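Removed: one protein chain of the complex. Kept in place: all other protein chains.
Each chain carries a letter (A, B and C) given by its place in the written order, and its residues are counted from 1.
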Amino acid sequence: MKKTITCLLSAALLATTPVKADTLDNVVDRGELRCGVVLDFPPIGYRDASNNPAGFDVDYCKDLAKALEVEAKIIPVTWSERLPIIATGRADVVFGATSDSLARARTVGFSIPYAIYFAQGVVNTDVEINSFEDMRGKRVAAALGTVPEQEWLKIAKEWGEEDLYQSYQSENEVFLAVSQGKADIGITTNTAVKPITGQFKTLKEGPRMPWTADYTSIVGKRMDVTWLNYLNLFVTHQVRSGRYDELWGKYVGDNVPELRIPGVMY
Amino acid sequence: MIEIRNLHKHFGDLHVLKGIDLEVKKGEVLSVIGSSGSGKSTLLYCINSLEKIQQGTVKIDGIDVHAKSTDVNKLRQKLGMVFQQWNSFPHLTAMENVALAPRIVKGKSKAEALHIAETQLKHVGLGDKLKSYPSALSGGQQQRLAIARALAMEPEYMLFDEATSALDPEKVGEVLDTMRLLAEEGMTMICVTHEMGFARDVSDRVAYFHHGVMEEIGPPEQIFDNPVSAHTQKFLANVR
Amino acid sequence: MQETITFFSGFGISDFWFLADAALKTLWISVLSISVGTVLGVIFGWMLHEGKWLAALTIGSILDIFRSVPLIIQLVLFYNFAPMIGLNLDPFGSGVVILTIYTAALVSNVARGGIEAVPTPMRKASRTLGMSYWQDLFYIVLPIGGRAVFPAWIGVVLGVMKDSALVSVLGYVELLKASQILITRTQEPFLILALAGAFYFALSYPISRYAAKFEQRWAQ
């Protein structure tokens, strides 16, 4: 039944809509760039005191829109929505600290890395966790659908501690959970640790996670190579113009990471 | 023996019973007649403590019904009551209806309670309806079930509150026959009733109530044939 | 950090208006979905009554699906399905579509119950007075059946209004999502949840009270 309706509807649509151009043309035609941004990931994406989107990723989205000479439309997404929103075509691009894993690359397309993160814990002040090994037997939290979650679950499985893991809908719920004592340590990224521990009196900086650095990319439609090319160019221009240094410095601080993997030529 | 002295009952401003004095001896059958609203039913409710009273005493075998120290639940086991609405328990079969109270109130064994139930149901002529639910019984049958249920507690007194007035006319007879049977067996009974024939034939005494006052009491011949009070005369003239 | 940027800030008076505005959005999405859904539901209910088994088999079983699958699943499914067939609906649009169908599914049952609550002799009586089928439907069935199922309909209305909170899953900033945003920023879950609860209560309670009053008046 549903299938017939689907077929009928799509047939009708095929008859009325012209053959689709690529995303680049679509965005320019539409005059609007639809950016998916994760807004509970300070300082990369958050809401300011008047509840408007702000942060490193938000500014990147606005820069891209400016380059395209269109309006930027920010679509707030959760971690787990970042890729489906591209796969189903509801957004043109996602700035969401998305690690460029090969598994994900089966579903969506990635630009060259535009930011690099390390996984790091935030710990409840009542809990003693100084090294990664101290995490044995502790209750761990992370946001659903993130790389930290998947990496941690691998280790937790080895340690036989999967039961001690709890996932939350957003990074902020993770922080809230750790500060309230629902979990002993929450895994997030190094950039978030400083503002978070500054905000919560009951949170302190935790150890770095042993897995490799997170190379994160802008996400676009997998098949749309011209669009991905454009995004690559955008990333290099942001670095060349010094905008990357400026924004990273503004939101995160010094030690701007170099966006290059030693021994690899992009 | 039931002894009632100077019984007063108010519902708010309404003075329903105005100083009733009455004695009912063991083995006696008393019929209470009167127009509706005269306080007849309230009298029964006060006797088994379903209603509180404001003044006077009600004593059953010397025990004050309304005294704080009295265990009403225990006392009520002496008093069987049958209502105008038959009030059979719809979720239980006829047997279970009758057996429930002996089992949980008197603590009889299940087998014993069921035996009592069967005996009492046969007694009231429902031997073929043991496993039926009330919804499958007629009004008359349900009222006989209610009588059996009361009898199963082996009461010493039976109170009937207009037991036949909610029944279809053709069902009235079967219930009256059952009541007549009980009277013949020597049960002490107080029957609030509109059935003048029953009151005349079965009762030892008849009481006429008018506006909360017991106007007249005496043997049926006296009340029906030579009523003293003008109210009684008028009431009986209307009923006939 | 070169500039001072605050990622978190306390709860301010402007946040109260942010919540109030979100409450209005909850009200708006509910009113829209409930009104359209009710009209559709009444039509479906009438079809279910008149169409007997054929209608039960077709629209009946489709509407049944919407009553047997969690609303949150329906929302996620539709939100992800719509773009595949080229319908680019925002969270609000997707929310309205699903809430409307969901309301219609619930109301169709209520409406059919209402039609069946009108005794057949009464309808026959109106027809013998010379009323047409439609006159009978509008002047007899609607007022009598409507009265009978009014409480049930109010139940649906209140249910849908509260269920509209689930549209937050799609990112529509209604009351619950707004409170989540504020919790994220201010880290004061207790205060903000209490406020959001008070807003919901203020939307729902008067309606249920009002309906109860109506019921009492009709019962007399």
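FYI, contacts are C-beta pairs under 8 Å (C-beta built on N, C-alpha and C of every residue); 3 or more make two chains touch, one makes a residue touch a chain.
The definition used in the following text is that contacts and distances are computed from a predicted model.
For the chain that does not appear here, its UniProt entry gives the protein name "ABC transporter permease", which is one of "ABC transporter permease", "Monovalent cation/H+ antiporter subunit G", "NADH-quinone oxidoreductase subunit B" or "Dihydroorotate dehydrogenase B (NAD(+)), electron transfer subunit".
Interchain touches from the omitted chain, evaluated on the whole complex, reach A, B, C.
Residue B:Pro134 is the one among B:Pro134, B:Gly212 or B:Pro227 that touches the chain missing from this view. The omitted chain makes contact with just one of the residues B:Cys46, B:Leu79 or B:Leu182: B:Leu79. Only one residue in the set C:Ile29, C:Leu48 or C:Leu71 touches the chain that does not appear here, and it is C:Leu71.
Across C:Ile34, C:Val149, C:Leu166 or C:Leu182, the single residue that touches the chain missing here is C:Leu166.
What subunit A contributes to its contact with the hidden chain is residues 10, 14, 20, 79-80, 83-84, 87-89, 103-104, 107-108, 144-145, 150, 166-169, 173, 176-177, 180-182, 223. Where subunit B meets the omitted chain, the residues involved are 48, 50, 73-74, 76-77, 79-81, 83, 85, 87, 89-91, 100-101, 104-106, 133-135, 146, 149-150, 153. What subunit C contributes to its contact with the hidden chain is residues 65, 68-74, 76-77, 80-81, 83-86, 158, 162-163, 165-166, 168-169, 176, 179-180, 183, 188-190, 193-194, 196-197, 200-201, 204-205, 208.
In this text, only the chains that are shown with their structure count from here on.
Taken as a contact graph, the chains fit none of the simple arrangements: neither line, ring, star nor complete graph.
The chain with its Cα centre farthest from the Cα centre of subunit C is B.
The most central chain, judged by the distance from its Cα centroid to the centroid of all protein Cα atoms shown, is C.
Residues of subunit C in contact with at least two other chains: none. Counting partner chains per residue, subunit A shows two or more touched chains at no residue at all.
On the side of subunit C, the complex with subunit A involves touching residues 1-3, 5-9, 12, 14-15, 18, 62, 80, 83-86, 88, 171, 181-185, 187, 189. Taken in their complex, subunit A has these residues touching subunit C: 1, 6, 9-10, 13, 17, 40, 42-43, 46-51, 75-78, 81, 84, 88-90, 170, 172, 176, 179, 195, 199-200, 249-251, 253.
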